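Notes for the one structure printed next.
With one protein chain withheld, the remaining protein chains of the complex are depicted in position.
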Amino acid sequence: MKYTIFGESHGPAIGVVLEGVPAGLELDLNALRADMARRAPGKSALSTARKETDEVNIISGFFEGKTTGAPLAMVIQNSDQHSGDYDALRYTPRPSHGDFAGFMASKGCQDHRGGGHFSGRLTAPLVAAGAVAKQLLAQRGVEVYAHISGIYGILDESWEDPAQVKAAAAKPFPVLDDAKGKEMREAILEAKQGQDSVGGSIECVVAGLPAGLGAPDFGRNVEGVFSQYLFAVPAVKAVAFGAGVGFSYMRGTEANDPIVNQDGQVVTKTNNAGGCNGGITNGMPVVFEVTMRPTPSIGLPQESVDLRTGEEVEIEITGRHDPCIVPRAVPVIEAAAALAACELLML
Amino acid sequence: MKYTIFGESHGPAIGVVLEGVPAGLELDLNALRADMARRAPGKSALSTARKETDEVNIISGFFEGKTTGAPLAMVIQNSDQHSGDYDALRYTPRPSHGDFAGFMASKGCQDHRGGGHFSGRLTAPLVAAGAVAKQLLAQRGVEVYAHISGIYGILDESWEDPAQVKAAAAKPFPVLDDAKGKEMREAILEAKQGQDSVGGSIECVVAGLPAGLGAPDFGRNVEGVFSQYLFAVPAVKAVAFGAGVGFSYMRGTEANDPIVNQDGQVVTKTNNAGGCNGGITNGMPVVFEVTMRPTPSIGLPQESVDLRTGEEVEIEITGRHDPCIVPRAVPVIEAAAALAACELLML
Amino acid sequence: MKYTIFGESHGPAIGVVLEGVPAGLELDLNALRADMARRAPGKSALSTARKETDEVNIISGFFEGKTTGAPLAMVIQNSDQHSGDYDALRYTPRPSHGDFAGFMASKGCQDHRGGGHFSGRLTAPLVAAGAVAKQLLAQRGVEVYAHISGIYGILDESWEDPAQVKAAAAKPFPVLDDAKGKEMREAILEAKQGQDSVGGSIECVVAGLPAGLGAPDFGRNVEGVFSQYLFAVPAVKAVAFGAGVGFSYMRGTEANDPIVNQDGQVVTKTNNAGGCNGGITNGMPVVFEVTMRPTPSIGLPQESVDLRTGEEVEIEITGRHDPCIVPRAVPVIEAAAALAACELLML
Partner (left out) sequence: MKYTIFGESHGPAIGVVLEGVPAGLELDLNALRADMARRAPGKSALSTARKETDEVNIISGFFEGKTTGAPLAMVIQNSDQHSGDYDALRYTPRPSHGDFAGFMASKGCQDHRGGGHFSGRLTAPLVAAGAVAKQLLAQRGVEVYAHISGIYGILDESWEDPAQVKAAAAKPFPVLDDAKGKEMREAILEAKQGQDSVGGSIECVVAGLPAGLGAPDFGRNVEGVFSQYLFAVPAVKAVAFGAGVGFSYMRGTEANDPIVNQDGQVVTKTNNAGGCNGGITNGMPVVFEVTMRPTPSIGLPQESVDLRTGEEVEIEITGRHDPCIVPRAVPVIEAAAALAACELLML
């Protein structure tokens, strides 16, 4: 299964083509729409006031309620665009956006409006593709769910049982500990009021993958396959499996996961490894955390350079933006993880 | 350029085939050997007492001192093997090694001796391939160097100028601050004396990549390309770019890198982004940190299960092992990064 | 550059996503439309009476007249569909169509209407993608043109100079010898009157590729790269380079191309090799011929099996079909060749 996302924030439409979908899958379109709704903006003060039309039209590879095995093409029309908001900043790249790097890559030819092909809006088709992947995984007993693990240093509580994460993932503000969730929301609103933004992290669990998937080799190892999908999500800057960066502070006696026989099944007592050893799944849930940078669009004045003249300028970003991308990114991370898990199962 | 590593720790030989190497590169074999020596074990009390014959034989793609453009095959003979050390543990997987996952993936058929194809020894051909990549990069003005950024919580100092990292990388114990390095070595020796091991982290700088490489898309973004190579290194469990996991604790005003004109060149004042925005290089050095888990091989007794009977057993790992893999992994991370940088330049 | 075609003959739309298009290409949309018109049906008694709306909408990767480097998505709406024509044959596969094979691959779930994703209509987006590729090639001095080399045993004349093929390619019925072309058209009409169809062949020239592209290796050799694209065109059953199947009847003295110095350039006197030796271009035009099977849709009764009951049945295909696909396939073969040539130039 390979996905290709196309479109720009202010073009006529965005979409995705998913190749290699097995034939005969009865797609639950309501489940797909539910994931789209989890990502959609405009639902609360926490996110951008933009309203996006996220109605997914499947125009290929789907017939009489089932996938046909032909490439699955899904298209979402664009609307509610304030393209004019962006013209002022066309040649003065917004700090920490893809503007300058994209300018260099495209020789100045990119669609600059609303971030163009770099826009977070492009995660909408990714969620649609991920919803298909999730339904394929469900047939194999695999589930994917994520929660906000931290925002601006406020951390969600840790968990014992993957079912807790599953329950959290279903909440409007997906955390295990709602009190912590309240603090996080306050931190976001505070940043918003200051015309600023905040970063955070998302933890994701992929439960039900059998032991023995993957390989230690380049291009086939579990961590590499997942990270390939996760880093394709805008704003993700770190990916850590199991104990993650904590391994750097551990001894082997703390880090090693004892192997035991649990009701006839070989499992590990702890899951510091995050479900894989030697690049291969070990039958425990695959667990990882991604770190997402603060939204680069902030209202405060920032330093930039006019690419036409080289002159240093101060810019102000108007338009409408998320003060924190993390809450809306939860289903996006799940989608990326679901596509990665499909690749591992098919390798 | 694509690399394929083959071999097992206790088989006749290990090696790598590197496809897509441009023709006409005059290989500096001394530079290659120097990188091999940086990785080689047995040099101090910090590493395993194993002596490895790491003489690289180039058997294809190299003629009269230059690459030919045909696949470059490099082979390293194995020797100094104590294969008997491993028979006792054949069916009782060592915790947090690839043993159990590999057993499941291979239906019990893997070469179990010395970790087989999962062995850290397989990083030797990776270093050889990376040495070729580094020489290709040097022709384009790109340099790659890494240092130990932390061991068991003892952190190296931070740096202002990439040249400091370059200088550190050349040291026998590659840290910027030698006093911190001494503490780290003591922590390793202490762990060794306790028959234990410790984890740590390596920070790597890729300097000289032009702005505009990569794309936001799946399979082509800077972070995804690097992570694919980095997670193929055994023991790497986290990859973080720029401010990395720190983004989770930051505001946009702290995280954003102001854009300025420095002597006619558009650069950023800070480099929290780690050299890439929107999946594309921005001309600043690409900087990332990898976290490496503590060596899973420790001398203390551990819990395991006999895979033949399901019986829970206590195992003791004898043999010779590194109490901390981080120091020897520095050139390995550089090699992986160099191969990733080549891919980006060729995309 | 990688292309992905999506859509079905009787779905809402068909299209293509082209990844890896360099930024900054000023697309000549009239040239694109001209190639679409060459492929379009309904222009003469030789082709199907279907009218297809082949207006190409570029919905991504194109901004202010230039490519942006982001995936180029092109969509063509479907119309003029007689879907009812196909219901009668849903479970009685048409001989030599993809119906039965597709039924097995899709577990009976494919869109059966008008051939679905197997339809020759899916070559429309391929022509659009090829038109982009041709414009990229033109910047490098590479041209691609094809002519009908034979229909039902009536062969076009041979040529001395690629310019002759270029001139032929521009004709409404693209042959060098119009008298032979008249005979071919008569053979097609005769087949049509007999409710039958005829096969033929197309010869294609790719002129201007520099020497030294490709490699002898799997996945990188000139013939393999071209054939990969050519066999993705429906109805192509053979691909032959240079003297092609004629090599089987030749001696080395006849087949070898003498190497000479022509005005300071090393060329070959003859071009039996079809522009490549050892899987690498030699600077001569790449020349190949593809064989296309007779249209499997014929009006005469044919034997089939009802897949629901296993019962042998006689079927009659109604609907509208091309009695010979070859004339309309000329720009399709050019498109496939242009995409292949781009891959070789970028490798």
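To keep things simple, chains are lettered A, B and C as they appear, and every chain counts its residues starting from 1.
One rule holds in what follows: a residue touches a chain if its C-beta (ideal position, glycine included) is under 8 Å from a C-beta of that chain, and two chains touch if they have at least 3 such contacts.
Quick caveat: nothing in here was measured; it's all calculated off a predicted structure.
Contact with the undisplayed chain is limited, among C:A207, C:M292, C:A329 or C:C342, to C:M292.
Counting over the whole complex, chain B has residues 4-8, 11-15, 17, 19, 23-24, 57, 59-61, 63-64, 66-73, 75, 105-111, 116-117 touching the chain that is not drawn.
Against the chain not displayed here, chain C makes contact via residues 3-5, 93, 95-102, 104-105, 117-118, 122, 150-153, 191, 196-201, 210-219, 221, 223-224, 227-229, 231-232, 234, 236-245, 247-261, 264, 266, 268-269, 272-274, 276-283, 291-298, 300, 302-305, 307, 310-312. By the touch definition given at the top, chain A reaches the unshown chain through residues 19, 69-71, 215-217.
Keep in mind that, in the parts below, only the chains that are shown with their structure count from here on.
Chain A and chain B have centres, each the mean of its CA atoms, that are 27 Å apart.
Averaging C-alpha coordinates per chain places the centre of chain A 39 Å away from that of chain C.
Chain B has residues 215-217 in contact with two or more other chains.
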